[in-house]
Each structure stands twice: as structure tokens, then as C-alpha cells.
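Only one protein chain is missing; all other protein chains are in place.
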Amino acid sequence: MKAFKTLKEKYANELTLACIFIAVFIILGILAPDKFLTAYNLGSMMSQMPELGLLSLGMMAAILTGGMNLSICYIASLSGIFAAYVLSSDFAATNVGIGIAAAIGAAMLIAVITGLINGGVIAYIGVAAMLVTLGTMTLFQGIATNITQGGAISGFPEEFMALGGGNVFGIPVPMLIYIGAIIAAYLLLERSAWGSRVYMTGCNETAARFSGVNTKATVLKVYIFSSVMAAIGGLIMISRYNSARVDYGSSYLMMSISAVVLGGTSIMGGHGSVIGTVIAVGIIQIVTTGLNVLGINRYLIDIIIGAILIGVLAIRFLSRRLSDRNLVKARAAKVGAQ
Amino acid sequence: MKKLLAILLAAVMVFSLAACAGGTDAGGSAAASASAEASAPAADASDTGEPASGAGDGDYKIAVVPKLIGIPYFTQTGDGAKAAGDEIGVEVTYTGPSKADAAEQVKMIEDLIAQGVDAIAVAPNDPAAVVPALEKAKNAGIVCLDWDAPVDNEKLIDASIHQIEDKEFAEHSIDMLVEAMGDSGDYAILTGSLSAPNQNLWIDYAKTYAAEKYPNLNLVTDPIPTEEKQQEAYSKTLDLVKAYPDLKGIVGYATVCPLGAAQAIREKGLQDQIAVVGTAVKEDAQEFIEDGSLDIAFLWNTQDLGALTVKVAKYLLDGNELSNDMVIDGFPDISVDGNVVYLGPPEDYTKDTYK
Partner (left out) sequence: MVKSLVKKREFTIFMIVVVIAVVIAISNSVFLRPDNIIDVLKSNSVIGIMALGMLPVLISGGIDVSVSSTIALCAVISGKLLTISGANLFVVLIVSIAVGAAVGLANGLIISKLKISPIVATLGTMSIVLGAVLYWTNGEWITNLPEDFKSFGTATVAGIPIQVIIFIALIAVTALILKYTLVGRGVYAIGGSTSSAVRVGYNVDKIQTLIYVFTGMTVGLAAVVHTSIVQQVDPNTFTGLEMDVIACVVIGGASTMGGSGSVTGTVLGVLLMAIMKNGLILARIPTYWQDIVVGLIIVFAVSIDVLNRNREQEKLVRVDVEE
């Protein structure tokens, strides 16, 4: 019981989110059992979620350091476009295996380059992350538009479609990739030495630097991590959409920031958990899909998402204040008893 | 603990998936029962069975998905679609993404399949991106149509509703430009965005046609993007007329472009020097055409496009085949080529239109 209590305190936020997730899931299940709870719908939600999820994990890492990555959507589409060029080449058509590997390599290469640009300017020149990524957002979009002339690149080998559309043991492949990315993000951010440096830098950069943390290298790696997550998302997108274009996923920017803060990550940096972000992405997914399936007006869905965002954070604040008060009361009672 | 929660979460989803897979057959078989939310009439006669067969009139649910909602063009097509639905007694769901983003559109199509509609008619933001989603729809026994822009897979599409032949439309736009500015001189192109597929297609056809037929026309620069906003079209036009003082004509390929351009021309008093033509919704173009700042606007009848889409969907759901002599109520002028249905020639709006 005591163990449960400490768990409850430590993961209060994640538990609240999980409860909301389950509650929403049950409500939607009751409202539309024949539509929401079908194998098809659950499967399609699982293949939709990874795109936003991966971008949110990338966004979360940047926010953990007190930064921001506004260029994340265009990193996803730019790396997707480079992968698409490899995939649609004659070489990939004849050497499918090597072609797909090369495409993934190309996407990762773009991820590392864009990460180095963002992270380099942020960490080593010291410009605010928001400003840098605001600039690179336009830059990456411009590059993507320039090389594609605004058109789509398509004509991928059949086998590549498995990445976005395949199933293993009934679970969509994108979901499996996403789960892999979640575990990797968890291990890297919350269990590795680099991860603790990330949190330290986010809490107080000066203090971290004086306690011997190479904050510059840490932040640089954060933006590479962020880009890599985006690039994986980009690969899933081009596979799911069978083509690549500059504006794929451009509507995910604000949504990924919402997911991260809904998941309990502090916008000032230093606090937040991978699992919180993951549950928040899940909530956004089931709410949007659920309301779509119920045939609710698209605009009302926006209103509801906004209300949930403010509502959850208001509850979080009020409950924290309540527990603070109880703590004070308990202490006062103790003092009084003495 | 956190890891555990993650696994638990995944497990819950997988479990419920497996549980449901046992119950219903895979895919959103169109169980026509009303959702708790929809105020559907108590006409849910068919519980099982293929959506395309069985079920009499009034039971069909047809989803029409525009590129995005909330812009006048797609509001009008939606009005046409919904009116046609009322007229022939089918339930029309008109819903789309709030931004012209292929990712959001695919998600909506997937959700509509889950909703259990009988037909999906999509105006794709990208011709290739919607293919995997429509394959899923096809597997679930849903009739698939495209409209406004073609989907990049003819086998998948039961009927393709084209407002007009793209090449013909592009050539028409250049002919109209020449009519307004004469067959020689500098001209510029305004477009909604550099990545809008059908606008890019029209622009490519238009450029080739202009170069061949009117060699004295000179395109001064690449197409100018306007973010699909009238304000942008306005300020870009102000810049254009100064950057290229010899400019004689502007052609706009998104419904906001000719309006913004015309506004800039009106403000600068250049009505007589610079001709503006382009695609625009009839009502919005009126004031600019009447004062001469916009010379010719052209567009197909937007309401008809939506209506025709719904009617063809119903026609197919009734088990009919497309053919050259098919009869669609209220559309005597349509022509059919394979699985492509053409709405008919565009309408030109000039000063005479509003008299």
C-alpha cells in the first residue's frame, strides 16, 4: 500500500492522464461500440498515432532543455523527400533491399545534418531555440519546395509500403516502430547519463555548466535526437501516403506542442516524462478519431481539444495547490500537537 | 513503472483489438445503425451485408471529402452536395481537414471508413497520398470516387468526377488572358501555393500552350505563391507591378488570386494598363468585374460539382455502370470517358454576367 502511495505521488500526473485516457476510451466505446471499437478502427488509430507521437517525442526533447523545435515538421518532410528520391530511383526498383536501406540512411543523414544546424546555432552560438528554429523552419521548407518544385515524389517499391501499411501479429508496423522509439527515448532521456544531463541543463543551464556538464554538447545532441525522431516520422508518412511532398504533416506543429505540454512537460524545461507525452498523444488520437467516427463537426473537435488542454492543466494546478494546502495543514496540526 | 505503463497501454489496445476482431468481421462493414450522436432517422434496416448491395433508397451514407473546409469554394461545393443529398434522399457527410494537408485528410478518410459509410468521394490534396487509405476503403466494400482533382490510381476509383479537362481549362485561361491583354507583352502567374498539384498542372499546361500559340507573350517570372490568401495576392501584386513595369497581364489560378490582384490594380488605378483574369467564385468576383479591375473570371459551377459527385455516387451504389448514355438528373451536359465523368465547360464571368 505504501509502495502504491509513493508511486501515486511520483507519477501523479501520468496516472491522471492514464485515467483520462481510459475514461475517454470507455465513453467513446459506449457511444459508438459498432464504430469506435471495431478491429478496423483500433488498427487505423494505431497506424495514425505514430506520426504525431514521433514528432511529439522529438519536440519533447527540445522542450526539456527549455528550447523549442518549430522546424520539426519540415525536418520530417525534408528527410522524407530525400528518402523518396532514393526510393523512386531506378536503382531502388532493381535492388529493393539495398534501396530501402539507402533511403532510410538518406533520411537519417538529413536528420543529422538538420539537427547539427539547429543544435549548432543554438548551443554554440547561443541563439534562442525558438528564433533559430523559426528561421530553419522557413529554410527547410524553402529547400524542400525548391528541390521538388512543389511537386510530389512517388513510385516507391511495393515492399516499402510495409513500413506504413503492414501488420505483424495484427499490430500495424508503424505502431511497432513507435513502441521501439518510445523505449529508445525512455532509455536515452530518463535512464542514460546524457538524459540526466538534458534534465539538468533544462532545469538550470548555468548550474549544470558549473557542475561540469558540457551543456553545449548535450543540447547539440538533443536537436539531433529531435531530428531523428522527426525523420522516422517522415519515413512512416511517405510510406503511408505512398509519396513525399513538402507540406505533409505541416498541421502537426501546434498539435505536437500541445501533446508535449498536455503530457506534463514544463515549457520552461527540466520537467517531463516520456510516458506522459505518449499518453497525451494517445488522448489526442482517440479524441479526434472518436469524434470523427461519431460524425461530429470538425470545428467542434478543435474546440474540444482546446478545452481539454486548458482543463487538464487547470486541474493539475488546482490539485497541486490542494495538496500543498493539505501539506501545510498537516504540518500546522503537527506543530499544534507538540 | 513508466515502462510498465507503456506496455500496459499497448497491451490494452492490442487486447481490445483482438477481442473485437472476434466479434465483427474485419473492416468497417457498413452496419447502418445510427450512432448515439447522429440524429439519424429510424431507418436502419440493414444490420449486415455488403453496403453496395441490398438496402433501398435513403439508407446510403455518402461521405464527400474536400481538400479542406472553410473556404468559399469548398463551402459551395459542399452546399451543392448536401442539397443533392436531400433531393435524392441519401445521407451526405461533408467533412474534410481544416488545412490542405494530405496527412490530416488521410486520417479523416480512415475515420470515415470506421464510421461505416457506403461511398467516399475525395478531392485529394495529393493524388498519391490517399491511395493506401482508399485501398482500405475498397477492401471494406466502400465505393470510391474522386472529384475536383484525380486520384493517382484509376483501378481504385469507381468514378472520377472532373469539373473539366485540365489541359482544356489551362488553355482556356490563356485564351482569356489574351482576350483581355492582347497577344503580346509581359504577363505573370499567381498561384495559391507552389505545392498545389492541380494548380501546378494547369500552370504547366498553360505555360506550354502560351509558348506555342502566343510566342509574343512573355512570362516574367516563376509563379508567385500567395498562401491561398487574398491579402498576400494583393501585396504581391503591388510588388509585381513595380518590379515589372511593362507588365500587361496577370492570371491567377487560385480563387483568391484574381481578387487580390484586382484589388491592387484598382487601388493603383491600373485598370487600363494591366489585365487580370483567373479562377474566382462568381459572387466574390462581382464587384471587381463591375468596376473593371478584374477583366474575366472563370470557374465551373461549384455547386453543380458537389451535386454531380453525390448523384454519381448514388448511381453507382444502385448497382449501375458508368456509360456514355447514362442519365443523371439535372445534368444533361455531362460526358463520360471510361470512369471519368466531365461536368462540362467552365462558366466565364464578365461584365455581362451581372447585368
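Every chain is named by a letter (A and B) in the order it is written, and numbering of its residues begins at 1.
The rule we apply is simple: a contact is a pair of C-beta atoms (placed from the backbone, for glycine too) under 8 Å apart; a residue touches a chain by one contact, two chains touch by 3 or more.
This structure is a prediction, so every number in the text was calculated from the model and none was measured.
**Q** Considering the full assembly, with which of the depicted chains is the omitted chain in contact?
**A** A, B
**Q** Where the complex has a chain not shown, which of B:139, B:184, B:216 or B:231 is the residue touching it?
**A** That would be B:231, which touches the missing chain.
**Q** Any idea which of A:73, A:137 or A:219 touches the chain not displayed?
**A** Touches the omitted chain: A:137.
**Q** Of A:187, A:207, A:267 or A:322, which sits in contact with the chain we cannot see?
**A** Of these options, the touching residue for the absent chain is A:267.
**Q** In the complete complex, the non-displayed chain touches which residues of subunit A?
**A** 70, 121, 125-128, 130-132, 134-143, 145-146, 149-150, 254, 257-258, 261, 266-268, 297, 299-303, 305-307, 309-310, 313-314, 317-318
**Q** In terms of residues, what is the contact footprint of the unshown chain on subunit B?
**A** Subunit B touches the chain not shown through residues 69-72, 75, 98-99, 194, 221-225, 227, 229-231, 234-236, 238-240, 242-243, 245, 256, 259, 263, 267, 283-284, 287.
Rule of thumb we're sticking to: only the chains that are shown with their structure count from here on.
**Q** Considering only the defined contacts, which subunit A positions touch subunit B in the complex?
**A** Contacts found on subunit A: 7, 10-11, 14, 18, 21-22, 30-32, 34-44, 46, 48, 51, 145, 148-152, 154, 161, 164-165, 170-171, 175, 179, 182-183, 186, 190, 237, 240-243, 245-252, 273-275, 278-279, 282, 288-289, 292-299, 302.
**Q** Once bound in the complex, which stretches of subunit B touch subunit A?
**A** 1-3, 5-6, 9-10, 12-14, 16-18, 20-21, 24, 26-28, 31, 33, 35-38, 69-70, 93, 95-104, 106-108, 110-116, 126-132, 136, 140, 152, 193-197, 200
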